[in-house]
Each structure stands twice: as C-alpha cells, then as structure tokens.
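All protein chains but one are shown at their positions in the complex.
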Amino acid sequence: MISRIVLTTGLLLVLIGLWGMLTHRNILRIIIGFSLMGTGTHIVIVAIGYVANGTAPIIDRALSVSEATSRAVDPVPSALAVTAIVIGMAVTAVMLAYAIRLYECRKTLSIDAFTESKW
Amino acid sequence: MIRRLSIVIALVSFGLVFASLVAGYAERQSPRPLAEGYIRLVPQELGAANVVTGILLTYRAFDTLGEVAVLFMVAASVGLVLGGERPPRGVRSEVRPDAARPSSEIVQTGTQILVPLISIFAAYIIMNGHLTAGGGFQGGAVIASGVLLVLLAYPQYQPDLEFLGITESVAGALFVLAGIAGLIVADGFLDNRILPLGQFGAFFSAGAIPVLSALLGIKVGCELSVILERFRP
Amino acid sequence: MTDLIGSVLVLLGAIFHFSAGLGMLRMPDVYTRMQAGTKASTLGNTLVLTGLAIHHPGWSFKLLIIVYFVLMTNPVSSHALARAAHAIRIPMAGDTGIDALRDAQQRVGNGA
C-alpha cells in the first residue's frame, strides 16, 4: 500500500512537472517544471525500492545481519536515486546557465522569444 | 486554445499510462533476489554497514565515477557557457553596482554561527557514509551549502577558484588511482578492498570506502562551489 | 502519559505548519507570506521536534541540535529573502501602511 501511495505521488509530480513545462512561458518556470519532473522520478525510485515493513538497509543495532535480508528495503534503488539526483542537479545547473545567457541576449525569459531557427 | 487542449490530451494520456502502472504495481513483500544478494554481500565482503554506500562505492562505483565526471563536466560546461564573451568579473561590478550590495548584519552573523556547524556536519556525513546514512555526495552538497551561505553573506568574497580547481582535479585523479589500485591489489577496478576491512561497524573499516567517501566529498564540495561561484552575477 | 504529551506537541506543531501553509496561500504579498511561512513553521518545527524528543528521549541531543539549526537558519534565510525582495522592489500589498526599511534607508541617504 505504502509503495503505491508513494508511486502515485511520484507519478503525479511528474505530471505536474510536465504540465508546468508545457504551459508556462517563462524559462525559469519551465526549468522548475523539469525539476519537479525529476523529483517525481526520484520519488518513483523510492517507491519501487520499498519492501513491505522494510527499514533502511543499514546494518546496525536496529537491524541485525540475519534479519536484514527480510526486513531491509531494496538498496539498489536508493543507490540509483543518489546518482539520479546528482544527474538531475547537473542538468538543472546547465539549464540555468543557459537561461542566464538567454536573458543576457534578449533581456527576456519568455520562451516565445527564442524561436529563431525553424523549418 | 488548441494548444492547451492538445497539452491536456497529452497529459491525460500520460496519466492513463501512469494509472496503469500504479494499478499494475504490487508492493514487494520481500527484497528482490539481487537486493537480497547485496544485503548479504556488502557487510560480508566489503565490511560496510551501509549497504547503499557499499553498492555505490564498490559494486556500482563505475556509476559513481560517472556521476563525478558528470559534476565535473557541469562545472566546465557552466564555465564555458557563462564565461563566454561576457565582460571579465572585475569590470562587471562597475557595470552593475547593485550586484555588490552588502548583506545585512543578521545574515552575516547567522553565517558566522552556521558555517562551522555546517562544516562539521558535512565532515560527519562524509566520514560516516559506510556506517550510517550519508556519504560523499551528500556531504559534498552540505559543504557547498556552506559555501553558498558565505557567498550570500559576503558578496565581495572571492573563493580561490584555482585552489578549488586543483583540489577537485587531484581528488578526481586520486579516485581513479584508487580504482587502479583495486585493479592491482584487489580483485578489480574500483574494488574497495585495497585497505584492510577492519572491524565491522568501526570508524576505520570497510576498506577504502571511507577514503573514497572523503575524496568524493571533497571533490563534490569543490565542484558545487565552483558551479555556485560561476553563477554569481 | 509522556506519549500523550509528545503526541499533543507534535499535533500542535502540525497545526502551526498547517497555518503556515494557509498563510502562504492567503496572504496578500511576498512579505506577509514570508512571515507567515517563517514564523509558523519555525515554531511548528520546534514543537514537532520537542514532541519527538519526549517520545524518544535517546534522540534528545540530536534533536536539540536540529532545533538549534532550525532556529538559526529559518529566520536568517527568510530575512535574507525578504530583503532581497525589497531590494528588487517587489511591491507590497496595497493597504500596507509602513515600510520601515525604506524609511531607514532614506534616513541614511538623507543623512549622508
């Protein structure tokens, strides 16, 4: 159940991100849309890793080696999430850098101002 | 109007696809075989209590190396994009004097209090990555937040980009070197067992994982700081 | 008993958080939204963390540090944000009467 709720949340967030990305004309808002989409994906990752009644896959006093295999959540998605988050951040940084350059060129952030090449 | 409508139709279609995913998803009652293998193997073979860190820094260390490369490239890319034909930094503060507006006393004081705290916290996160939740990336990000705070509080402050750059490069090269060491001393590229595994759960344990974490933390911290610095007007 | 007290505190904190959210939605301009968000959420956080400390006394030290951290960061960051908003002349709500910061800056300006 829990993972379904989380999955739904993540996917909804992706949809919201898509909506923002497609409807807003301001580049910064579009970038926010992308970030939301990214975050939604990360939440999906977490949802997929969840195991019923699981806990963090860290062996300590709370989780002994013997019961780890049954009580820990899937560590793989967590590992993937770290990578995905870093990559998402990287992409956002590049997008922002370009947004700055675009603003410097045209003194506007409206995406409608950037349709030079077509056809 | 048509545009709006087509966006709505597209998103509804995606919503349907997503709904089918949610409907088709059954919550796992036990970890998948691969995950189970990791949970068994990481403490046993790598000596790391935090399975995720074990995966990140050994089994999937190749991914991690890739991520480091990604961050490194972002720093370079942002440098290329923002460093292009724009006036050099010294000149710009005259063109846009408001860029150098001093921050308020509250922010400065808050920074003075917080930065040491943030630094300690970052070091903690980095160095305990193999034992508890945390690791190089997370710690590096925390370091960068400290740097960001300093940049906000002291707009005139110029971080030593050259130093950051060299540190970053050296840390990256050392990470690769550690990987090569794994190739020579242990079982393969990026194998963490080039140092003794030590006592399970102790601070100095899990082979080279703490060292790799530290390198990662330093590298990520430097990279993010460089990126932040590049974004300053 | 301690459980009950702890829970009440957490609930109280949640109510403050809720009011913070409400304030964000309902307040008329940046500055008032900012203050609603900051004040209520700082208090809300503190209350929730205190409640947790009562639940798990073993976590108290870590929670204390977090409370300290929240108390340090939250007001400072919203202060910085509000000042930035003021600096780029984001308008205040129409019925705002006093702009102390502008007055202070003008005084400094006139004096100099």
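By written order: A, B and C. Residues from 1 in each chain.
Everything that follows uses one rule, which is that a contact is a pair of C-beta atoms (placed from the backbone, for glycine too) under 8 Å apart; a residue touches a chain by one contact, two chains touch by 3 or more.
Going forward, contacts and distances are computed from a predicted model.
Trainee: Considering only the chain that is not displayed, what protein name does its UniProt record carry among "Branched-chain amino acid ABC transporter permease", "Hydrogenase-4 component E", "NADH dehydrogenase" or "Cytochrome c oxidase subunit I"?
Mentor: Going by UniProt, the chain not displayed is called "NADH dehydrogenase".
Trainee: What shown chains come into contact with the chain that's not displayed?
Mentor: For the complete complex, the undisplayed chain touches A, B.
Trainee: Can you work out which residue in A:Val6, A:Ile27 or A:Ile58 touches the chain that's missing from view?
Mentor: Within the whole complex, the residue contacting the unshown chain is A:Ile27.
Trainee: Since one chain has been left out of the picture, which residues of chain A touch it in the full complex?
Mentor: Its contact residues with the unshown chain are 14, 18, 21-22, 25, 27, 30, 34, 37-38, 41, 44-45, 48, 76-77, 80, 83-84, 87, 90-91, 94-95, 97-99, 101-102, 105-106, 111-112, 114-119.
Trainee: So that we can see where the missing chain sits, which residues of chain B does it touch?
Mentor: Residues of chain B in contact with the hidden chain: 3, 6-7, 10-11, 13-14, 16-17, 19-25, 32-35, 37-38, 41, 45, 58-63, 65-67, 69-70, 72-74, 76-81, 83-85, 162, 165-166, 168-170, 172-173, 175-177, 179-180, 182-183, 186-193.
To be clear about the criterion, only the chains that are shown with their structure count from here on.
Trainee: Chain contact topology under the given definition, line, ring, star, complete or other?
Mentor: Looks like a simple chain-to-chain line, open at both ends.
Trainee: CA centre of chain B versus CA centre of chain C: separation in Å?
Mentor: Comparing mean C-alpha positions, chain C is 29 Å from chain B.
Trainee: Taking each chain's centre as the mean of its CA atoms, how far is chain A from chain B in angstrom?
Mentor: Roughly 15 Å, centre to centre.
Trainee: Two or more other chains in contact with one residue: find those residues in chain B.
Mentor: none
Trainee: Show which residues of chain A lie in contact with chain B when the two form their complex.
Mentor: On the chain A side, the touching residues are 1-4, 7-8, 11-12, 14-15, 18-19, 22-23, 50-52, 54, 56-60, 65, 68-70, 72-76, 78-79, 82-83, 86-87, 90, 93-94, 96-98, 100-101, 104.
Trainee: Please output the residues of chain B touching chain C within their complex, sorted ascending.
Mentor: Answer in residue numbers: 98, 101, 103-104, 106-107, 110-111, 113-114, 117, 152.
Trainee: Can you tell me which positions in chain B touch chain A when the two form their complex?
Mentor: Those in contact with chain A are residues 4, 7, 10-11, 14-15, 18, 21-22, 25, 27-32, 34-36, 38-40, 42-44, 49-52, 55-56, 60, 63-64, 66-67, 70-71, 73-74, 77-78, 81-82, 84, 86, 131-133, 135, 137-138, 200-201, 227, 230-231.
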